[in-house]
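Only one protein chain is missing; all other protein chains are in place.
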Amino acid sequence: MLLIACPHCGKRPETEFRCGGQAHIARPTDPSTIDDGAWSEHLFVRANPKGVHAERWCHAHGCGRWFNALRDTISDRFIETYPMGEQAKSGVKPGTVLATHSATHAATQSETRA
Amino acid sequence: MLETRYRAARALPLGAISRPAATGSGVSVRPAGAETRFSLRARFATGTALKVAGIALDAPINTVGSDGEVWIARLGPDEWLVGGPEADADLLQGRIHEALAGLPHSLVDVSHRNVGIDVSGRQAAAVLNAGCPLDLSEAAFPPGSATRTLLGKAEIVLIRATAAPLYRVECWRSFSTYVHGFLNEAVFGAEGSAAL
Amino acid sequence: MRRFSLTSLLSESLRGHTGWGRQWRAPEPKPAYDVVIVGGGGHGLATAYYLATVHGITNVAVLEKGWIGGGNTGRNTTIIRSNYLYDESAAMYEHALKLWEGLAQELNYNIMFSQRGVLMLAHNIHDVQSFKRHVYANRLNGIDNEWLSKEECKAFCPPLDISGSLRYPVLGGALQRRAGTARHDAVAWGYARGADDRGVDIIQNCEVTGIRRDASGAAVGVETTRGFIGAGRIGVVAAGHTSTLMSMAGVSMPLESYPLQALVSEPVKPCFPCVVMSNAVHAYLSQSDKGELVIGAGTDQYTSYSQQGGLHITTHTLDAICELFPQFTRMRMLRSWGGIVDVTPDRSPIIGKTPVENLFVNCGWGTGGFKATPGSGHVFAHTLATGVPHKINAPFTLDRFRTGRLIDEAAAAAVAH
């Protein structure tokens, strides 16, 4: 179960949240003006990266707010969460493959073995 | 025509359920009486010193304030759950509208939607943790905390107003049998632990 | 290829089984192949097998980044059935089921296809309506599927509780008797052995890192961790990794990859005679030949390539299993694991051409691809061999998401009202 930092409530267990899939897919202001191909892209085509993914989450069983997150789909670690309508602060681009996904105390375990 | 006074008596969904036998964990699970409650939604600039019954609305999210009778839990950036004595419903409604006059807001009576259950006792947090995945330690969920969360497969609002080991669980009416049953089961489930 | 038989087994037993050779070779990749299949799972290996056996195309390589059958082929709960609602799906899965029925003999590899019956339980009136709709549609499509009263369900699956005391009492069920399970690993190995025998190169530990296209935009080969391999046609059959591979050719896909978990119990003596599925409470259960209860859980809600999901998904599934079969609470979970399933918006697969010349794709099988393995391989081989879809996979185009001609089995099952 993931631990997700809601921008309003702090770290909360995943079961309180609903994942809304890829973030930053703006609904066309006038869908009637775009062709079937573009509309189908809007509806169905998703980034699905193996690496950093920008996605939407809703703290459904908490404050009820939708927000965005950057998460590494290889390690499932969150890079950051940020409010709806804003852009990520970390500057990490979706699709990036992070070099390692080790914990913050990055020292390898064998180095310190007695 | 039936008498208004007679008909106004509320039939609470857990009214007939008795308390469980005392157990090793000594936690009591008790349905609360009839109360008035409102779901308040509003947008206003932060720093606005808006108060209702002396309780600040722009208190931090996931806190609860109380004047002893009225309590206001801030559940989200634009959402509050307001509770108070049943008799004060109209008064409370008026005060809230007054406080928020001119600001975009919505005040919806949910007195009958919500059911309250009080869980108390030294091990109350452990009992709640049978189904509530939050950290309920003093540091993480101190007196004055309130949040929407889960209890097993039901959504609840969990309120801890004071320093006492007393928690208010608020759930929707049709979930109250489940929530009450879950808490009673959790009282037994907390028994026998090396951790108590 | 050394034939497998009781005779050969007995004769080998007299000499310590020293005479068995490799079931498939470990060749070095050639510079180019007529067809390169990317993905050495059941679907990819079956594709190669049918390219060789049906279409006579044997200059074929199957590239697998790890070990064959190590993805979803070796991670699923092995349920095989064909009682789908829509004509398109029914034709696909029934095509597969017919191939399953003779597969052990065809491959000379006992894939242990066990037609023990799949019983889908109806727990509410909506289920009854939906299952009867399936039963009738299947009948007119020539697919066996019958409605059972709850008493008939109990007779078919004695561990079932039909007393009415369940949270969602059993009202009846739809039974496909020809449905069942198979030994998943053996499917990959059997196809690999059969394809290899006909000249297909199965190249393991060979990860595709790029898809090379010529000036006209057509795909001409793949970059791999073992060098460039030219290809007349490329078939991507990589399940959860499809989006990543297709993006190498600049093609965006209507796919999302989710963790899907499953688990088995400790092995016990036979106690469960068939496969039971319950959509209403989200549980499916069977007992393997080894004696383990095999239980499928759901997908996590987020996309991930970690092959690991949350514990709550597992517990949710076991809640349902133990509600249906309370006698199993003292059983123990022995292993749990996760796969990566690629899901399309209508939960039906995509099999066919892509916007890139010479590049073909077979993906989007979601949580239920194992049952289609032979059929999927068979029609995809046809598509790769001829350049046009087989009539069975013709409806499963990428283009259907543009036109709106979706094949939405999940939506057809609909929701409680």
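Labels for the chains are A, B and C, by order of writing; each one numbers its residues from 1.
As a working rule, a contact is a pair of C-beta atoms (placed from the backbone, for glycine too) under 8 Å apart; a residue touches a chain by one contact, two chains touch by 3 or more.
Simple rule for what comes next: contacts and distances are computed from a predicted model.
Participant: Between "NADH-quinone oxidoreductase subunit K", "Sarcosine oxidase subunit alpha", "ABC transporter domain-containing protein" or "4Fe-4S ferredoxin-type domain-containing protein", choose the name on the UniProt record of the chain that's been left out.
Facilitator: According to UniProt, the chain not displayed is called "Sarcosine oxidase subunit alpha".
Participant: Among the chains present in the display, which ones are touched by the chain that isn't there?
Facilitator: Taken over the complete structure, the missing chain's partners among displayed chains are A, B, C.
Participant: If I consider the whole complex, including the chain that's not displayed, which of C:Y33, C:F113, C:Y191 or C:F380 touches that chain?
Facilitator: C:F113
Participant: Of C:G210, C:G227, C:P326 or C:G387, which one is in contact with the hidden chain?
Facilitator: Looking across C:G210, C:G227, C:P326 or C:G387, the contact with the absent chain belongs to C:P326.
Participant: Considering the entire assembly, which residues of chain C contact the chain that has been omitted?
Facilitator: Spelled out for chain C, the touching residues are 4-6, 8-10, 13-18, 20-26, 66-67, 70, 74, 87, 90-91, 102, 104-105, 108-116, 123-126, 128-137, 139-142, 147, 167-168, 183, 185-186, 189-190, 204, 265-272, 281, 287, 289-291, 293, 306, 308, 310-311, 314-315, 318-323, 326-337, 345, 400, 402-406, 408, 410-417.
Participant: I need the residue numbers on chain A that touch the omitted chain, in ascending order.
Facilitator: 1-3, 13, 18, 20, 27-28, 30-32, 34, 36, 39-40, 43, 56, 58, 60, 64-66, 75-77, 84-85, 100-106, 108-110, 112-114
Participant: Tell me which stretches of chain B touch the chain missing from the display.
Facilitator: Spelled out for chain B, the touching residues are 1-13, 23-24, 34, 39, 41-43, 78, 104-106, 108-114, 126, 129-135, 137, 140, 152-154, 172-175, 177-179, 181-182, 185-186, 188-195.
Rule of thumb we're sticking to: only the chains that are shown with their structure count from here on.
Participant: Between the chains shown, work out who touches whom and classify the graph as line, ring, star, complete or other.
Facilitator: line
Participant: Taking the mean of the CA coordinates per chain, how far is chain A from chain B in Å?
Facilitator: 32
Participant: Taking each chain's centre as its mean C-alpha position, how far apart are chain B and chain C in Å?
Facilitator: 48
Participant: Please output the residue numbers of chain B that touch at least 2 other chains, ranges allowed.
Facilitator: Counting only residues that touch two or more other chains, chain B contributes none.
Participant: Quick check: what residues of chain C touch more than one other chain, meaning two or more?
Facilitator: Residue numbers touching two or more other chains: none in chain C.
Participant: Which residues of chain A touch chain C in their complex?
Facilitator: The contact residues of chain A facing chain C are 1-2, 14-15, 18-19, 21, 36-37, 39-41, 43-50, 53, 55, 71, 73-76.
Participant: For chain A, which residues count as touching chain B in their complex?
Facilitator: 1, 8-9, 12-13, 15-16, 61-65
Participant: Spell out the residues on chain C that touch chain A in their complex, using ranges where they run on.
Facilitator: 241, 243-244, 252-257, 301-306, 308, 310-312, 344-345, 401-403
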